[in-house]
Structures are given as structure tokens and as C-alpha cells.
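With one protein chain withheld, the remaining protein chains of the complex are depicted in position.
Chain nomenclature is as follows: A and B, assigned in order of appearance, with residue numbering initiated at 1 for each chain independently.
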Amino acid sequence: MTAGDFNPHILGFFCHWCCYAAADAAGVSRYQYPPNVRVIRVMCTGRIDLRFILEAFGCGADGVFTGG
Amino acid sequence: MIIAEACRQVLKDVGVNPERTALEWASAAEAPRFVELITRYVSAVKSIGPLGKAEGENKEAVIGMHLKAGAKAASALKVRTALGKLAKDIKKSGDYSPGIISEGVTKKVFPAFREERLTQEVQICLSEIGPCKSADLSEKTGGGIKEIGKILETLSRKKMVKKQGSNWYGIGMGNQES
Partner (left out) sequence: MVEAGRSPNIEILTSARLENLDGKPGRFTAIVHQEPRFIDDDKCTACGTCTMYCPMPVVDLFNERLDITRAPHIDYAQAVPTSYYIDARACLRINYETCNLCAQTCTAQAIDFSQKPRKLNLDIGAVVLAPGFGRIDPSVLKKYGYGRFHNVVTSMEFERLTCASGPTEGHVVRLSDREPLKKIAFLQCVGSRDEICGNGYCSSVCCMYAIKEASVAKEHDPDLEVVLFFMDIRTQGKGFDAARERAEEKYGLRVIRARIPRVDQVDGRLALTWTTDDGKSCSELFDMVVLSEGLSAPKDAEAIAEIAGIELNHYGFCKTCVDSPLVASRKGVYVAGAFQGPKDIPESVTQASGVAAMVSELLSEARNTQTVTLSYPEEDKAIESEGPRIGVFVCHCGSNIAGVVDINAVRDYAGTLPDVVFCRDTLYSCSQDALKGIASKIKGNRLNRVVIAACSPRTHEPLFQETLKSIGLNPALIEMANIRDQCSWVHSQEPEAATEKAKEIVRMAVAKARLLEPLEQTTVDVSPTALVIGGGAAGMTAALCIADQGFECLLVERSDKLGGNLRRLVWTMDGGEASEVLDNLIKRVDGHPLVCVMLEAQVEDVSGYVGNFTSSIVKAGQPVVVDHGVIVIATGGREYSPTSYQYGVNKRVVTQLELEKSLASGKGILKNIKNVVMIQCVGSRGEDMRHCSRLCCTQAIKNALKLKGIKPDIRIYCLYRDMRTYGFSEDLFKEARKRGVIFIRYEPDRRPEVIERDGRIKVRVFDRLLKDEIDISACLVVLSVGITPGANDVLANVLKAPLTPEGFFLEAHVKLRPVELASEGIYVCGLAHGPKPLDESIAQAKAAAAKAAIPLAKGKAQVASIVSRVDKAACIGCGICESLCPFNAIRLFRVNKRRKAETITASCKGCGICASHCPTLAISMGGFTDEAIMAQIHAFAGERCV
């Protein structure tokens, strides 16, 4: 596999009030971005536990993006 | 922010490139910024490469085990208390500067995590691979000989492991954490 066709599997933790809203707004404006991120919505980034991130990598995530 | 810093240090410990995580801020009105962040982040991860392979280690065996032990360690009372205390102290002082956070995590949280991670991993090794020499355990877990020795000592005091000859055995390998 070359870097070109490597499609990373990325998990996102998005804050309901901020980043999740920004992601929605990006949709409303029809901006395009790579389809590699799957999102778990949380009410606040404070909810994010170290365990979640380790678990995600343990489950084979290539990246974890936290959006506040 | 404290969690993010802890996360970076901990990932490094388990052999995952900390650049695989990102903590970014985008307000509800900042859609273009969000798109920029995500696009940049995805290509950053792309250039790092797939988890495990890029780290230069065999994904399943090594990182998988490190992460499994790491996730358990992150649930452990001692580690969580250290993290919680640090968060409490930093909130009280009101000083959230990156230097302070990084120092706090390095001094207070990381040692607890590493000890717990190695403890978990020693037990996983012993139960999955069977009896091992302490040198093998040190190689598998990435812990120093001295560190592993200390951990084995503690575990044997708790009657979780036993030494026979130069080999260590695991006894009743359950998860010791409630």
C-alpha cells in the first residue's frame, strides 16, 4: 500500500456546541472535505476520557481528532 | 487540555505516534476553519501512514498489546486519581500554560500510568504467552529490566505471579482492578 491509496480510519470526538456545530455549518455551505472521519458527539470535550482515545487506537483507529 | 497532554505522553509510551491525535477548536460559526483543520489533519494522518506499520512495529502483537494494557491502565484508580488531582490543582492555580500542564503530567500522571501499563502488560504476557524470563518481559513490554523487576516483585507479593527457576508464572490471571 502506498501513501496515496492509504485511507485512514479516523475517529472524531466533537463538542455539541462548537465543533459539531461547525461541521454542520460546513455541510450547509457544501464545503467538501475528506470522508475519513467518523464522529462521536459529546456535550463537551470535557467528557472525553483518556480511555476512549486509547480504546479507539486499540480498535485500530489511525487517528483520533478532538474538536472543541 | 490536560487530557490531551496526558494522551500525547501516554501514546508515546505505548508506541503510537502522538501526532495521530489532535485537539483543535472551531466555534459554531467557523465552518471554513473546521474544513481546513479536518483536511489538514486527515492528510497529516495519511502521511504518517497506517497505525502500527508506520510506527515500525508489528501492529497486532506489540502496539495491540501496549494499547490493551494502556486502556486498562487508564481505568486504574491510581492513574485516574493522579490525573484528577492534577486537573484539580491546575484549576485551582488558574495557570493553564502548556509548560505547567506538560510538567504536571510528566511528573504526576505519567509515572503512575507507565507502572500500571507495565503491570497490566506483564500479566497479559504471562497469561497469553505463558511462563517468561524477566528479560523477555522487559523486551515485550518495553519496560526496563529494573522496572519490570520491581513490578514482578510487587505482583509476587500480591500473589499474582510466582517465580520458578528463572521463569515467571502468572497465577489466576484476572483483572486485578475492580
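In this text, a residue touches a chain if its C-beta (ideal position, glycine included) is under 8 Å from a C-beta of that chain, and two chains touch if they have at least 3 such contacts.
These numbers were taken from a predicted model, which means no experiment stands behind them.
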> Which positions on chain A touch the chain that was left off?
Replying inline: 9, 11, 16, 20-21, 23-33, 35, 38-44, 46-52, 55-56, 58-61
> Which positions on chain B touch the chain that was left off?
Replying inline: 3, 28-33, 35, 60, 64, 68, 75, 77, 80-81, 83-85, 87-88, 91-92
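As a convention for this text, only the chains that are shown with their structure count from here on.
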> Between chain A and chain B, what is the separation of their C-alpha centroids in Å?
Replying inline: 21
>> Considering only the defined contacts, which chain A positions touch chain B in the complex?
In response: 1, 3, 6, 8, 10, 17-19, 21-23, 25-26, 28-29, 31-34, 36-37, 45, 48-51, 53-55, 57-58, 60-68
> Which of the residues in chain B come into contact with chain A in the complex?
Replying inline: 3-4, 6-7, 10-11, 14, 16, 20-35, 37-39, 41-43, 45-51, 63-64, 67-68, 70-71, 74-75, 83
